[in-house]
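Only one protein chain is missing from this complex, and each of the others stays in its spot.
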Amino acid sequence: MEWETVIGLEIHAQLATRSKIFSAASTRYGAEPNTQACAVDLGLPGVLPVLNAEVVRMAVKFGLATHSSVAPRSVFARKNYFYPDLPKGYQISQYELPIVHDGYLDIEVDEDTVKRIGITRAHLEEDAGKSLHEDFHGLTGIDLNRAGTPLLEIVSEPDMRSAKEAVAYMKKIHSLVQYLGICDGNMQEGSFRCDANVSVRPQGQEAFGTRAELKNINSFRFVEQAINYEVERQIALLESGGTVVQETRLFDADRHETRPMRTKEEANDYRYFPDPDLLPVEIDPAFIAEVTQTLPELPEVKKQRFMDDYGLSAYDAGVLTATRELGDYFEAVVGVSGGLGKLSANWVMGELSGALNKAGLEIGSSPVSAEALGGMLRRIEDGTISGKIAKQVFEALWAGAGSADEVIESQGLMQITDSSAIEDIIRGVLENSPKQVEQYRTGQEKVFGYFVGQVMKATQGKANPKQVNELLKKMIND
Amino acid sequence: MALEAQEVEKIAHLARLGIDPDDISEYARNLSDILAFVEQLNSVDTRGVEPLAHPLDATQRLRPDVVTETDERENFLRNAPLTEAGLYLVPKVIE
Partner (left out) sequence: MHHKTLVELGAGLRQGAYSSEELTRACLDRVAMLDNQLNSFITVIEAQALQTARDADARIRSGAAGPLTGIPYAHKDIFCTRGVKTSCGSRMLDNFIAPYDATVTQQLNAAGAVMIGKTNMDEFAMGSSNETSFYGPVTNPWDSETVPGGSSGGSAAAVAARLVPVSTGTDTGGSIRQPAALCGITGLKPTYGRVSRYGMIAFASSLDQAGPFARTAEDAALMLGAMAGFDPRDSTSVERAPDDYTGGLNNSLQGLKIGLPKQFFGEGLDSGVAAAVEAALDEYRKLGAVITEISLPNSQLAVPTYYVVAPAECSSNLSRFDGVRFGYRAKDPEDLEDLYKRSRGEGFGAEVKRRIMIGTYALSAGYYDAYYLKAQQVRRLIREDFMRAFEQVNVIMGPTSPSVAFRLGEKSNDPVTMYLSDIYTIAVNLAGLPGMSIPAGFAADMPVGLQLIGNYFEEARLLNAAHRYQQVTDWHTRVPQGFE
């Protein structure tokens, strides 16, 4: 039987605020345990929550950027359950009336396919603390620094049909929240994490299969692996006559498998109800208009502009707008180079990306500044250096040897364009190769390449190749 | 609506309340009485009535995103029954 995979993602993006969602404690990562857990975060008797204005603004930004509706009235509810990292015994979240709902995002599945993924809702909630399982005499330690950190939970429609699509969607959201400046996207620190709802159904069947929820997957690679494993597991199970159980499963990155969570399975009854300590959040059109003014250029718009302004292909424009930093870098290079869009795109996506990948660096920490790269491209354009020599210059720039002009100067890489100088060299080459000259003249034109090579060798590659060709052709036939 | 002992146990578990087995039947009786008493609400027609969240129908005020809390860990830890290395300790949590 042919099976179809159905995937929906719940992404938790930590909002990049200074203070927590309901308290004035810092959200800074990595502090000593419990030093950033104030009375409100600890749920001390008598404390009360007050909503951070910035989280509302950030959620509205996300809503606007995903063609979503921003609710004129949204409500915080309590999700009641007992867990040691949940100090109050309930999590404040949005349940019936989320702040953002009914939007979408287009993803590029491959070079030719764009797919629209529905966003069901995005709601605000508080993060829990952390349980530390290293041994405290057989006990678990609780650090509540993270408790109360604002989260935006972004819930997609079950619109994805493969792990690849899920990854493309997750990357797109990851890029978007960073574009918007509402999340730092740091997956190692847990600022951006994802749960995946995965099910399979026979091709052509309309009803969804029973889904498993894969919890807390914190890298793009793991999302793909976890989903692929889970899909195989479910298909194998169904094909052998079994049934999929609706459950929560954890992805084990070491074993490359998912397994049911060992917490006692009981029917969760979260007893949601509106939090009486908080009042309905009202958002008026004037506020939405104000936030709209502050939105940065969004990836889709930027992509189209790159295509229009720089003549880039959709694919290249897509790659260069994948992150805000990469787009900014590219545009800086174009600016310095004097408007060389295509050449800049080739170098940023080619030589530079390759080198960064190899070194495991992000664009933000590139050893070659946009200024330096743009300066070098200007020298290619004005003929000072050839494309080939430029690779040599780039290596020097990478190694920190200064600006392109300094490298060209100090290493004598300037292209030779003086015709008489090139003619002198050609003359020497022809004199030293009587046999090859004879071969050429008897019709073996392939030997022409040999002369070019010799001339370039004699000039250490600095001669203008086009000029060499022209002069050589003329002189050899004389 | 009369609650059976079994339901009382289920509710007590949801609320993580240890109840002495000898007391279950009395709780069942008390809770049933209370539920029977509140049952009269069902006779009221509330179609189209907006639930009341705040008596003044006020809306949420927003706080500026400013950090004003300082580290009070030692002050807070003093009330904790069991701590170590700045952490609150609980029996092993199994995931």
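We just call them A and B in the order they show up, numbering each chain from 1.
Throughout what follows, contacts are C-beta pairs under 8 Å (C-beta built on N, C-alpha and C of every residue); 3 or more make two chains touch, one makes a residue touch a chain.
On a predicted model such as this, the values are computed, not experimentally measured, just so you know.
Q: Name every residue on chain B in touch with the hidden partner chain.
A: 3, 8, 11-20, 23, 27, 30-31, 33-35, 37-42, 44, 46, 49-56, 58, 60-61, 63, 72, 75-76, 78-82, 88, 90-93
Q: What does the interface between chain A and the hidden chain look like in terms of residue numbers?
A: 39, 42-51, 78, 80, 82, 84, 87-90, 142, 269, 271-273, 276-279
Here is the rule we use: only the chains that are shown with their structure count from here on.
Q: Hey, how far is the Cα centre of chain A from the one of chain B, in Å?
A: Centre-to-centre distance between chain A and chain B: 41 Å.
Q: Using the touch definition up top, name the residues of chain A that touch chain B in the complex.
A: Interface residues on the chain A side: 17-19, 23-26, 32-39, 42, 44, 50-56, 73, 75-76, 82-84, 131-133, 136, 138-144, 250, 261-263, 269, 271, 274, 276, 278-282.
Q: For the complex, which residues does chain B have touching chain A?
A: The touching residues are 14, 16, 51, 53-54, 58-69, 71-73, 76-77, 82, 84-95.
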